[in-house]
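A protein chain is absent from this complex, but the other protein chains hold their places.
The block that comes next holds subunit A.
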Amino acid sequence: MKKVLYLILISYFAVFSADAKVIKVGKTRSVAFIQRAVDLSQNGDTILVDPGLYKEKNIIIQKSITLKGINYPVLDGENKYAIISIKAKNATVEGFKLQHTGRSEIKDLGAIMIYDSYKVSALNNILEDTNFGIYVQNSKRCTIEDNSITAYGKDEVQSGNGIHCWRSDSLIIIGNKIKGHRDGLYFEFVKNSLIWRNVSAQNVRYGIHFMFSNRNTYVGNIFERNEAGVAVMYSNNIHMYNNHFLNNWGDAAYGILLKDITDSDISGNHFTKNTVALHMEGCSRIKLYKNIFNNNGWAVKIQASCDKNDFNRNNFIGNTFDIGTNGSLVLNTFTGNYWDKYEGYDLFKDNIGDVPFHPVSMYSMIIDSNPAALMLFRSLIVSLLDKTEKILPGVTPENLRDNKPVMRPISL
């Protein structure tokens, strides 16, 4: 035991006695430019930057240093340049305000660009009016935490993504607030990453958008009022827990759109007031349990191309339509969910309804093929048609049913 302690002590001194310098940058100090300080520094140094406005074009960091701002010094890209580019191991950028990056048709310009790096962190920065916010490419084990990223994008073509990650591994993205970009979070070929407690709102396109990104975990994020909601595609082993998908309205807006997602877990999520809360296309073997679908236009739209998905113990409350589908083939299972439209009875008093529930209403299928028919929604003729269909299913898939609907909302 003593030996171990001794070893720890020695290694502690070994690390900190190595000449880790602190270089201070400021208008009144000997080093006035951040790039100059970076050039002077060695691995392990810390650069402290005084408050003020710095216009340094593109600051390039290729050493293991910590760049730290005191009271959010402002780094300005003058609408022409990227602001900080990092290509290093163990580098940190912390506490800056980065604003006005350039925009380019040829290159992706962003506030913090991380290339081919290992263990780089971007912590607690404020980004304003950026093209791309934080851009991670071909890197591993990077941390992006507590940044506030705001842009004022008007259309999809002109703006970049809030946090853009490409071909990376084991990223940790926590507690960022992203607003007004094209996609709030964008991942392509990103693996084994954790996305936790981020807020992605009012983006021009998607709150989060990922493709070919396997084995990632999304926990406790909030996606709100994005123009097209959330869209995720071509990935497997996705874990989504306790996220909120709120207020995504519009004819092409989804709480979340899953396309070709397989072997995944979606649980404990709240879907509230979306036009289509959950849209599934070509998905297989997804377990959806303990989610809450509340006040959506469609709670779930599941295309006939999906198979072996399991809906279990979800609450469907106050949705206009619970399930919509586009064919009669049903390869998915629905068991033990709570449906507020269920009109059956429970003679055994075991909280399980004695007759199956068919969550697809005929009219939702009519509207699916003929949207203008929405005008007649909730009229007498439609109610009559729906009731007849409930008794003698002809149009709606007979097999799409919950055999064990629960009588009371599941407390989640």
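One rule holds in what follows: contacts are C-beta pairs under 8 Å (C-beta built on N, C-alpha and C of every residue); 3 or more make two chains touch, one makes a residue touch a chain; residues count from 1.
Rule of thumb we're sticking to: contacts and distances are computed from a predicted model.
UniProt records the chain missing from this view under the protein name "Cu-processing system permease protein", selected from "Cu-processing system permease protein", "Cytochrome C", "LytR family transcriptional regulator" or "Exonuclease SbcC". Among A:I106, A:M375 or A:L392, only A:M375 touches the chain that is left out of the view.
Within the whole complex, the absent chain has one touching residue among A:V232, A:I367 or A:V406, and that is A:I367. Between the chain not shown and the residues A:C165, A:A253 or A:V406, the one that touches is A:A253. Summarising the interface, subunit A meets the missing chain with residues 249-251, 253, 273-276, 295-298, 318, 320-321, 340, 367, 369-383.
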